[in-house]
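Left out: one protein chain. Kept in place: all the others.
For chain A:
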Amino acid sequence: MSSATVKTGHPSALAEFWYYFSRNKGAVLGFAVFVIVLLLAVLAPIVAPHAPSEQVREKLLLPPSWMAGGDASYLLGTDAVGRDILSRLIYGARFSLFIGLVVVTLSVISGVLIGLVAGYFRGRVDIVIMRVMDIILAFPSLLLALVLVAVLGPGLLNAMIAIALVNQPHFVRLTRASVMAEREKDYVIASRVAGAGTLRIMFLTILPNCLAPLIVQATLAFSAAILDAAALGFLGMGAQPPTPEWGTMLAEAREFIQRAWWVVTFPGLAILVTVLAINLMGDGLRDALDPKLKRS
């Protein structure tokens, strides 16, 4: 077959996705900001003007460069021990994105597996799984994460494990609901009649058809994980100083709110901009992947 006949057929899934995604201006903006943050994180050693933990004793609490007393080589000023805030923020992007990635990976893998089992096998397995999820959901997520970190010991790794654990029931519920809706459809029955094994039906037949809501939820979980990790860091239970994690930076900056607004303002702004960009992308993904909205 020539390529010309292919072109007259359906557009590729990716092209179709991009068509709907790009109609949402906010989503495109969010995507652009996210790519910038990602590039900054990856290229941190090249872009950052200073090392993140380099302390200059003569330059404590220096205001941003455009203010009186500012220094051009410290664009966003310095913190209480003379570290460059901009450089710490750029390195901090690495932590936040890494946290989001690890948490989403952990909670998606475990949540989808458990949800598939619950939705496919139903019966007692399902009841037990869903009750356990209800129990996890009965606690405010941040509180449970806080207590888990208290048990496991403060630190970034334990914070990520705790946040993944409290995020995972959402994936279980979502996967289970989609699997239950798909399970009795003709194509699944056809596949079963054709002799496909249980694992094949679960992972290759049903799962790909449940992906759309999971992708949207994964985006939301990504931003929620960044927020939760920053909140734990702020409470002193996440990444520990001198790690340039944004929430931890805010915790260190708290005592200077009366004297040096910039130490408080910029880390929070970095969190807000990143989380907002990801949520904008999430809205766009939902518009592009949700067939109900597509028709309207």
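Throughout what follows, a contact is a pair of C-beta atoms (placed from the backbone, for glycine too) under 8 Å apart; a residue touches a chain by one contact, two chains touch by 3 or more; residues count from 1.
Operating definition for what follows: contacts and distances are computed from a predicted model.
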{"item": "Undepicted complex member, UniProt protein name, chosen from \"B(O/a)3-type cytochrome-c oxidase subunit 1\", \"NADH-quinone oxidoreductase subunit K\", \"Peptide ABC transporter permease\" or \"B12-binding domain-containing radical SAM protein\"", "value": "\"Peptide ABC transporter permease\""}
{"item": "Residue of A:W18, A:F98 or A:W261 touching the missing chain in the full complex", "value": "A:W261"}
{"item": "Absent-chain contact - pick from A:V125, A:A150 or A:L204", "value": "A:A150"}
{"item": "Options A:S141, A:N167 or A:T205, residue touching the unrepresented chain", "value": "A:S141"}
{"item": "Chain A residues that touch the omitted chain in the full complex", "value": "26, 131-132, 134-135, 137-144, 146-147, 150-151, 223, 227, 230-231, 234-237, 247, 250, 254, 257-258, 261, 264-265, 267-268, 271-272, 275-276, 279-280, 283"}
